[in-house]
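Just one protein chain is left out here, and the rest sit where they should.
Chain IDs A, B and C follow the sequence of writing; residue 1 opens each chain.
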Amino acid sequence: MFAVHVQTEDFDIAAEQKKLCARRLDIGAVVTFTGLCRDEQGTLTALELEHYPGMAEEEMGRVLDDARGRWPLDGAVLIHRFGKIAPGENIVLVVTASRHRTAAFAAAEFLMDYLKTRAPFWKKEHRKDGSRGGWVEAKDADDQALEKWSGRP
Amino acid sequence: MFAVHVQTEDFDIAAEQKKLCARRLDIGAVVTFTGLCRDEQGTLTALELEHYPGMAEEEMGRVLDDARGRWPLDGAVLIHRFGKIAPGENIVLVVTASRHRTAAFAAAEFLMDYLKTRAPFWKKEHRKDGSRGGWVEAKDADDQALEKWSGRP
Amino acid sequence: MSVKLVYFAWVRERIGKPEESVDLPAAVVTVTDLIAWLTMRGEEYAYAFENGPLIRTAIDKAHVKHDSPVAGAREIAFFPPMTGG
Partner (left out) sequence: MSVKLVYFAWVRERIGKPEESVDLPAAVVTVTDLIAWLTMRGEEYAYAFENGPLIRTAIDKAHVKHDSPVAGAREIAFFPPMTGG
């Protein structure tokens, strides 16, 4: 099973993993990645995630197709939430399933690197003190993370 | 929280991830790896996992300490089951939590590579046709997987 | 040529609207031309596109580079570098 979801609701990693492995005996390795809303300074009330409806799903699907072309995956799920997300809450989930762990790990990391830089989502900070929260800036590190996939695997 | 468990019971990845993140707002990335019992030929009734009690926990703790020395982890859990495990069931769980995804991914893969080659567990096959199931042989690929960690990160 | 333009994040905030339909003059061939044309429409556009090369573009919901032609596009989107995940 391969699926992409863009939703406001939270997700359940155990349920997603279970769906992926249901009635299958050929899956030896499942990797999940969960991205959460951080707030180390204790200044946020929430992150607000804006997205481009339609394109978000399409682009996540294209990234998933890229991953399937590179590794022998037996299943994968991508879920990205939008709307207001409080500190400590989940933002994004990637689940990959394969016979062996190397493919599951590599595909999950690839999917996150590409989601970060290609999926049309933008984060805005809402602050406790009511000050105008800014848009989160894109990180060079995220673009650089893509370089490790050129010429691989 | 950092923890190592060797047990016969199954584990709940969502519950383990929740424990790791409870009351924390500094964790931005959680990676889980689940290793499952495969049976593509449909010939197994179960894998039986033998372990060295005491040493299994100690060695898993040492591997975890190694990982903590290499990456800035905010939490990690290692769970390895023993006894009879049916096809499709869980065998091993690694959960890593960090501020950023790179550390969480690398540490989880490192922990699995080292658990495979250092934790004292042995798998024996029990076959449906009653024939004497053999001990699973160690794979060269697992030893080779360690090479990528020399000189890194 | 009539085309729907959509804006996201601070591009949307600076322009002050989420979308609009515009009739493009024939001189607008590429995305770069379109950005230059929009910039001349008012200071809100000039502000949104002040770092033009930084702005990302999608045509019909797929990423494109700024030298891509706009001919045949139904929907052209402008937005900042993405920060999801």
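In this section, a contact is a pair of C-beta atoms (placed from the backbone, for glycine too) under 8 Å apart; a residue touches a chain by one contact, two chains touch by 3 or more.
Because the structure is predicted, anything quoted here is derived from the model rather than measured.
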**Asked** The chain left out touches which of the shown chains?
**Response** B
**Item:** Which of B:V4, B:C21 or B:L49 contacts the chain that the document leaves out
**Value:** B:L49
**Request:** Quickly run down the residues of chain B that touch the omitted chain.
**Result:** 35, 49-52, 54-55, 58-59, 62, 80, 91-92, 112, 115-124, 135-138, 142
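To be clear about the criterion, only the chains that are shown with their structure count from here on.
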**Complete:** Between chain A and chain C, the Cα-mean centres are separated in Å by 26
**Asked** Taking each chain's centre as the mean position of its Cα atoms, how many Å separate chain A from chain B?
**Response** 23
